[in-house]
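For this depiction, one protein chain was excluded, whereas all remaining protein chains were kept in their positions.
Chain IDs A and B follow the sequence of writing; residue 1 opens each chain.
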Amino acid sequence: MDEVEQTEAEQTEVEENEAENFGYDDVPGVTLTDSNAISDFLKKTKVQDVLNWGRKNSLWFTVNAMGCCGVELLSTGMAHYDTDRFGIIPRNSPRHADVLIISGYVTKKYLPALKRVWDQMPSPKWVIAFGDCAISGGPFYESYSTHQNVDEIFPVDVFVPGCPPRCEALIQGFVELQKKIEAKKDRGTEY
Amino acid sequence: MLEEKVGPSEMIVHIGPQHPMLPGPFRLNARLRGETVVDSEVEMGWIHKGIEKILENKTYLQGITIVDRICYLAALSNEEAYVGCVEKLAGIEVPERSQYIRVIVEELSRLQSHLLGMGEYASFVGFVSMFMYTIKEREDVLSLLDSITGARITHSFLRFGGVKDDIPPGFRDDVKRVFPNVRKAIDSYEDMYSTDSIYRARTVDVGVLTADVAKDLGVSGPPLRATGVPFDIRKDEPYLVYEDLDFKVCTETAGDVYARIQVRLDEMRESMYIIEQCLDQMPEGPLFAEDTPYGKRSPVMRIPAGEVYHRVEDPRGEMGFYMVSDGSDKPYRVKIRGPVYPTLQTLPPLLKGVKVADIVAIAGSMDTCTSEVDR
Partner (left out) sequence: MDANTIIDSLSGQFPDDIYDTDVESGIRILAKVKPENVVEVCRYLKEDLSFDHLGCEFGVDYPDRNEIEVVYLISSYDHPVVLTLKAILPRDNPEIESVVPVYWNANWYERETYELFGVKYINHPDLRQLVLPEEMLGEWPLRKDYKGFPNKTAKNLV
């Protein structure tokens, strides 16, 4: 009895494995590991430093102007401040972006949309809370329709205080983010 | 509701709230038949922050900081409307020098708002480099504004009975240095707009608003003036020293997208002309009337009970505050009447029958500031 049960269990296991590796097992010379294993391995090596060096120098951000701070966000991306020289480029599509900048008040109605933008961004991705509203609620801290404590919802890496912060402050925020990524202390990459 | 009316071979496209081609978060639900918009509706409130409720719970002086945030591109006009209300209720006199300074900062703010609005709009119709140009000029204008008020976007500059600061020494020289460049830039924008045939094809006779319809829909500001109605609060109900200044109300007659942009270009020239006049005519004198408590440190002031409606000309049209005071140190009720509110409502009728690609051109040319609609 026992034997029979065991073989049955083995069989199902084998079947499952086959189903998983379907299409690969007939290719000679292929070792199967999943991609997580590779990245876990890489994280322990110097390769991660090289990757981070690349990532920190191409922080593309989404342009979602949400409040007054959004206007400063627009100005930052333009020719006068020329953030392109740091590899910081405004992108209209969240699919192209690495950094979500929460630039203003997050209302109860807007939060689902913002979460959706965040979900659409490919990882690794970072969040910058830009302006007092995104940090603590700003002048609208007692309002009935805004969300305070946005940092509990998004993994914020850098806070840029000000109402609105000047464009230079945002660039400083990016520099801080770069330093964090280089030191492997950021929350966007999972170490 | 839009969903109930969808016919065969029609579909609904939701544009927004986060969409690069919308000037601020709002959602446009368009019912399409092929490429043509059959019907549409606008959903608002994505950045509603309850400013009216907050103002009821702040003292009058604290309120100045909050009203800045109603529309971040016209912060000074908002302040003027708010401060004007309180001044009317309490019967506060503003010395002439302060009035001139107010006109200067408000016109500078109009200038920067139009520059940004135009650039944003240009990028919507596929003219992205224009955005770069206008922002470049805007930075110069902002630095002028910065040198007076100490801030770029949210100024908190006006006070009851005066202004926070005098214009700094050297401001006249800065103006002399910056304005010729801005004038040249505006001329070159106009050149580009009027000669580029692709641009003209996208804007001339697109989104036409006639004068009667515009009046019916309650529009004000540049979209109305582009239809030929010379409605401008600065002329019709002069506040500050606009009576003593020489300027013309810029109008066009076509009422299409092209005309709306043309009106803004002309208005920017007028604004600069007004500022130069102010600098010439400005009398010397104190910023606050002497022998009054205004301008001193007095966080609590009680305003006599009453109701008042004060309206000013915002870069986008008629901006008005209705204030009810019950004699305490906080306003009882403040209603903010923003110019974009009716303008945004005109989108559904205007978009009927246009192609999808024209939606952004029309919406952009209205220069909508969503923050002010939602408040």
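Heads up, the rule we're going with is that a contact is a pair of C-beta atoms (placed from the backbone, for glycine too) under 8 Å apart; a residue touches a chain by one contact, two chains touch by 3 or more.
Predicted, not measured: the structure shown is a model, and the values here were computed from it.
Asker: With respect to the chain omitted from the figure, which of B:100, B:179, B:231 or B:258 is a touching residue?
Answerer: Touching the chain that is not displayed is residue B:231.
Asker: Of the residues A:101, A:114, A:135 or A:181, I need the one that contacts the missing chain.
Answerer: Spelled out, the listed residue whose C-beta touches the missing chain is A:135.
Asker: Have a look at B:52, B:96, B:146 or B:244 and name the one touching the chain we're not showing.
Answerer: Only one listed residue reaches the unshown chain, and that is B:52.
Asker: Would you write out the residues of chain B that touch the absent chain, in ascending order?
Answerer: Contacting residues on chain B, toward the hidden partner: 1, 44-45, 48, 50, 52-53, 57, 215-218, 220, 229, 231, 236-237, 307, 309, 311, 318, 320, 322, 324, 332-333, 335, 337, 341-342, 345, 374-375.
Asker: Given the full complex, what residues of chain A touch the hidden partner chain?
Answerer: 108-109, 135-137, 141-146, 148-149, 151
Just so it is clear, only the chains that are shown with their structure count from here on.
Asker: With chain centres taken as the means of their Cα atoms, state the distance from chain A to chain B in Å.
Answerer: Taking the average C-alpha coordinate of chain A and of chain B, the gap between them is 35 Å.
Asker: Provide the residue numbers of chain A that touch chain B in the complex, in ascending order.
Answerer: 63-68, 70-72, 74-75, 78-80, 92-94, 104-105, 107, 109-110, 113-114, 116-117, 139-140, 142-146, 163-164, 166
Asker: Please output the residues of chain B touching chain A within their complex, sorted ascending.
Answerer: Result: residues 17-18, 20, 24-25, 45-51, 53-54, 57, 65-66, 68-69, 72-73, 116, 120, 131-132, 135-136, 138-139, 152-154, 371 of chain B touch chain A.
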